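All remarks here apply to the structure that follows.
Only one protein chain is missing from this complex, and each of the others stays in its spot.
Right, chain A next:
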Amino acid sequence: MAEQMSDDDERQQSPPSDLDFTSNKARTCIVTGSVSGHTEFQSLYPDQVLENVLENVLHFLTSRRDRNSASLVCKSWYRVEALTRSELFIGNCYAVSPARATARFTRVRALHLKGRPRFADFNLMPPDWGAHFNPWVLAFAKACPWLEKVYLKRMSVTDDDLATLAESFLGFKELVLVCCDGFGTSGLAIFISKCRQLKVLDLIESEVSDDETDWISCFPEGESHLESLIFDCVECPINFEALERLVARSPSLKKLRLNRYVSIGQLYRLMVQAPQLTHLGTGSFSPSEVAGQGDQEPDYVTTFAACKSLVCLSGFREIIPDYLPAIYPICANLTSLNFSYANITAEQLKPIISNCHKLQVFWVLDSICDEGLKAVAATCKELRELRVFPVDAREDSDGPVSEVGFQAISEGCRKLQSILYFCQRMTNAAVIAMSRNCPDLVVFRLCIMGRHRPDHVTGEPMDDGFGAIVMNCKKLTRLAVSGLLTDKAFDYIGRYGKLVRTLSVAFAGDSDMALKYVLEGCPQLQKLEIRDSPFGDAALCSGLHHYYNMRFLWMSSCRLTHQGCQQIARAMPRLVVEVIRSADEEEVYDRVQTLYMYRSLEGPRNDAPKFVTIL
């Protein structure tokens, strides 16, 4: 689950990598890196030895921020850095073209790409907007045959792409797809059958279509190198016998996350084969229907106890709480527990959580109520990350958690760094309390589900609460606000949120001033996503000085007009300004439904669907 923590948690303070080409035009003409790594120059280069030394030293540089800085020192450092960069991170796949990336970085071993903007997850954009992996895989297949690892987030990957991946990169080892779509089990089957060196296949919250293919059986026979197999999002039955055989012949397997079609009885059989697991996703955690009455229940407790290395537990997709005691033996070792698909009560949680002293990451449903949160606060003193999701994600549903549980957490879990909290009621007092009790907060995302809801005790807007967060939490880099908020809240953010990189705003603010405060006050701002807030063209213009420093700006259902967006597009040639309509809306209205704009070296993309207009 650590993979799922946002990249804001990484140390990334410098100008990101995808756009440091622009700072010196001359550079881009000089480098002619070739596959073998030997750069050819017309003029004699004075000290080849120095460059070799540099190369050896720069190999050790892993942080991309440091690498970006190093590449700016001089031409020779730029060149060598490009040759030694093995992990390439591109935060917006449209910011730079595959050709340009492969031309500069020729020895890349790992590619990390992000595609769609996050608000696309909430159906705010029609599907087929873009972010296709295809041009990337083709470019890398030609230029970087030593690619071993691909990590994609919110991209569209087709079965053909998977086939290309497996066929073009002989030593391919790791594939991680997070929130991706476009492929199915037939693509997986091809990929798996051709990837002989595969160590990691992680499918996380991706949409995988059921092509009725038995992909599990496609793993090559003989001992497998598999270290991680995550397929909890695959919504189709699998060939369990094949999986069992696979696990039995994968001695290096450390991470296994099963989908909901694996019953608890089957889980038992797998765990017996793999007591060395460190990360386990339990699948359904309920028995299959075929278990007869007379069948003896396996000894789950002993099996769990045998997995002494287990530190991360998730799954519980269709939990029968009666089976929960099975996990008691390992609670004391757990650092990460994901109950976010388990609709359990506080009473069911308590016996477990009271043993989880080492827990650092906890994801749960609000079914545990404030009482359950109090139990968490009482025991989990090492908690770093908490996410509380709603069972019933509607605006007007009952809210089982409130400021009571929230405050309890702040008092019990002083080391908290990241919180995502869905609730129906909140008070400024509780938020202020958290800002004081948890000064290490880096990520603060509070979602009061009712729109424009004020402090339910005082009736005041939630300005002071969020203000306190930006004031007191000096390390804060990611913030999501909600509830009734006036411009004042944004004034606070602009004034105190100096390290904020990601800001999410919905149904908030009174006027353009709010957006101005933020654009003028937050120098580190990189990702700004706004919906349904009264911000117009004037506010948009106030950010002209900053947009090249940002990865993207998303504004939907605000008060922008075509003229306003057009102005921005004219003023900033390196910005791609996309106006996105909902699929069947015609281009008649002057009001812009959705604006998505991002810096790019490539200009308007050529794969935009018809509901996207690039200004």
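As a working rule, contacts are C-beta pairs under 8 Å (C-beta built on N, C-alpha and C of every residue); 3 or more make two chains touch, one makes a residue touch a chain; residues count from 1.
The criterion applied here is as follows: contacts and distances are computed from a predicted model.
This complex has a chain not shown, and the name its UniProt record holds, of "Auxin-responsive protein", "AP-1 complex subunit gamma", "Ribosome biogenesis protein BOP1" or "Aspartate aminotransferase", is "Auxin-responsive protein".
Note that of A:Ala143, A:Cys307, A:Leu416 or A:Met449, the residue touching the chain absent from this view is A:Met449.
Of the candidate positions A:Pro98, A:Pro390 or A:Gly494, contact with the hidden chain is made by A:Pro390. For the options A:Pro127, A:Pro145 or A:Gly171, the residue in contact with the chain missing from this view is A:Pro127.
For the chain left out of this panel, the touching residue among A:Asn343, A:Gln524 or A:Gln567 is A:Asn343. Contact residues of chain A toward the unshown chain are 119, 121-124, 126-127, 179, 186, 205, 207, 209-212, 233, 236, 289, 317-318, 340-341, 343, 389-396, 422, 447, 449-454, 456, 459, 504, 506-507, 531-532, 557, 582-585, 589.
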